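Excluded from the complex is one protein chain; the other protein chains are retained at their positions.
Here the chain labels run A and B in written order, and each chain numbers its own residues starting at 1.
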Amino acid sequence: MDPGQFLAIFISAVFINNVILSRFLGLCSFIAISKQTKPAFAMSLAVMFVTTMSSIITWLIYRFLLIPFNMTYLRTISFILVIATFVQFVEMVIRKIAPAMYRFFGIYLPLITVNCAVLGVAVLNSDMFFVQGKTVPYGFVYSTFQGICVGAGYMLAMLLMSAIRERLETCNVPKPLKDFPLGFIIASIMSLAFMGFNGFRF
Amino acid sequence: MNNRLTVLSSPHLHSRESVPRIMWTVVACLIPAGAAGVYLFGMPALRTIAWAAVAAVACEWIIQKLTKKKITVTDGSAIMTGLLLAYNLPADVPFWIPVLGSIFAVAIAKHAFGGLGQNIFNPALVGRAFLVASWPKYLTVFTKPGYDAVTSATPLAMLKEGRLAEQIPYLDLFLGRRAGCIGEVCIVALAAGALFLLIRGYISWHIPASFIATVGIFTYIFGPKGFFTGDWLFHILSGGLILGAFFMATDYVTSPPTARGHLIFGVGCGILTSVIRLWGGYPEGVSYAILMMNAATPLIDRFTKPRIYGTAKRKKATGTGV
Partner (left out) sequence: MKSLNELIKGLIKENPAFVLMLGLCPFLAVSVSIANGIGMGVAATFVLVCSNVIISAIKNFIPARIRIPCYIVVIATFVTITELVMKAYSPALNRALGIYVPLIVVNCIVLGRAEAFASKNNVRDSLFDGIGMGIGFTLALLLISGIREFLGAGKLFSLTVIKSFEPALVIAMPPGALLVIALLLGFFNLIKGRK
């Protein structure tokens, strides 16, 4: 296992190909829930958990179910079903055993089912760590790590954005640009800044 | 407007300082570096500076006229943006590069956020990042100082490509006898302006000191021939570090207000700059580092907010619903 590979995955997933700012996955939730830091933080924790778990589950399904039975064309449909089921399941479990936590980020969980970031990382993993129907060495570890990093990238963008937007609450932004347009402008400048990491080599 | 404005408790000090006074002082302190740039790179440098400054002021005037706001082009902030942008460009660029950069800086990075005092990002750096991403072929060609104007790579770019054949004398770096952007090359001139700002208390030492020290220590530790072999002085004197640390990272609006926040901001800038310089694709990372820390400033503010005197320190940061 190459430690440099981990760093490359980390820098790529968090900065260069940031799931929101560069791949535009989970953009809807990013713009909608980033008005305040606390819910933004809760949402990103939930997303991070789900991206990690769904990376693990979808890798197992792809490796031990879809490839052996030659059904990789069912990737999209099986992944989304598994993710939806998993999210439902987690929601039920959390509601049962940790009501406080459920109140903290329970309402965001159902939204995650249709959060493109989750399906996106599953599809990316199966594109990146499977070569011609075979898993690359340590593909499972890389996939899991990429799931965590994509979640971390989501959290970074969410936290920065929500803090900025909280501060802008007191500013007299030009009226046509209020809310969504300015949100996109901030995201654009953040994306420009993260371009500084382009071509990262360790 | 709603009542979300936070006013700290008294005492509120009154001072003779005003926004225009501060801005014009900073502009004045920037002049030596620009003059040195013009001396080193010749007339093209002066032309670039003029275009950038005029475009920034004109753009501000037009926007304020169109939105029927108070015209504040005389407060010096627009011209400062123009100057800083030009200082971050190579001397020999087509005239429309500084013009478009200034327009982008003033219109998108400043007035879209509501104007001076509300921008999150340093406008000049946003303008530069936009130009670098848009027209890289103009922004990465530098001329060597001198009459014959040969194009040459900057010392940092040569280092990155492993072409730094021989050591550039530190004195040359110090005086600005190297390829680079207009306003970043002459360290002496920059230091003179910065010293004035420091002595008069316009900027505090925290951000520049922590920024520069972090870059020095980081590049020394992760040297090319193993740990603790880095040429830290070279890294401090080359690139836009001095210009960025004293004149752009210290911008009041886009950096944290507290001393603790300053230190976090400076160290963050330093680490990001060094990481990009050592392992990134671009030879220089100062402007990106400052932009990234600009984005983090509201977050830093949340965690370094001064405690109101007399209130208890909160026991636990419960997700900080401040």
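The criterion applied here is as follows: a contact is a pair of C-beta atoms (placed from the backbone, for glycine too) under 8 Å apart; a residue touches a chain by one contact, two chains touch by 3 or more.
Just so you know, these numbers come straight off a predicted model, no measurement behind them.
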**Study point:** Among A:I33, A:A46, A:I94 or A:L124, the residue in touch with the chain that has been omitted
**Key:** A:L124
Point to revise | Selected from B:P20, B:P136, B:P169 or B:P224 as touching the chain missing from the view | key: B:P136
Check your understanding: Of A:L7, A:I77 or A:A98, which one is in contact with the hidden chain?
Key -> A:I77
Exercise for review: Name, in rising order, the residues on chain A that touch the hidden chain in the full complex.
Suggested key: 21-28, 31, 73-77, 79-81, 84-85, 113-116, 119-120, 123-124, 127, 174-178, 180-185, 187-189, 191-192, 195
Exercise for review: May I ask you to list the residues on chain B that touch the chain which is not drawn?
Suggested key: 108, 130, 133-136
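Heads up, the rule we're going with is that only the chains that are shown with their structure count from here on.
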**Study point:** Gap in Å, rounded to a whole number, between the CA centres of chain B and chain A
**Key:** 32
Check your understanding: Which chain A residues qualify as touching chain B in the complex?
Key -> 37-38, 41-42, 159-160, 163-164, 166-174, 177, 182, 185-186, 189-190, 192-202
Study note, to complete from the structure: The residues of chain B that touch chain A in their complex are 1-2, 4-6, 67, 108-109, 111-114, 118, 120-121, 126, 129-130, 133, 272, 276, 279-282, 285, 287-289, 291-292, 294-296, 298-299, 301-302, 319-321
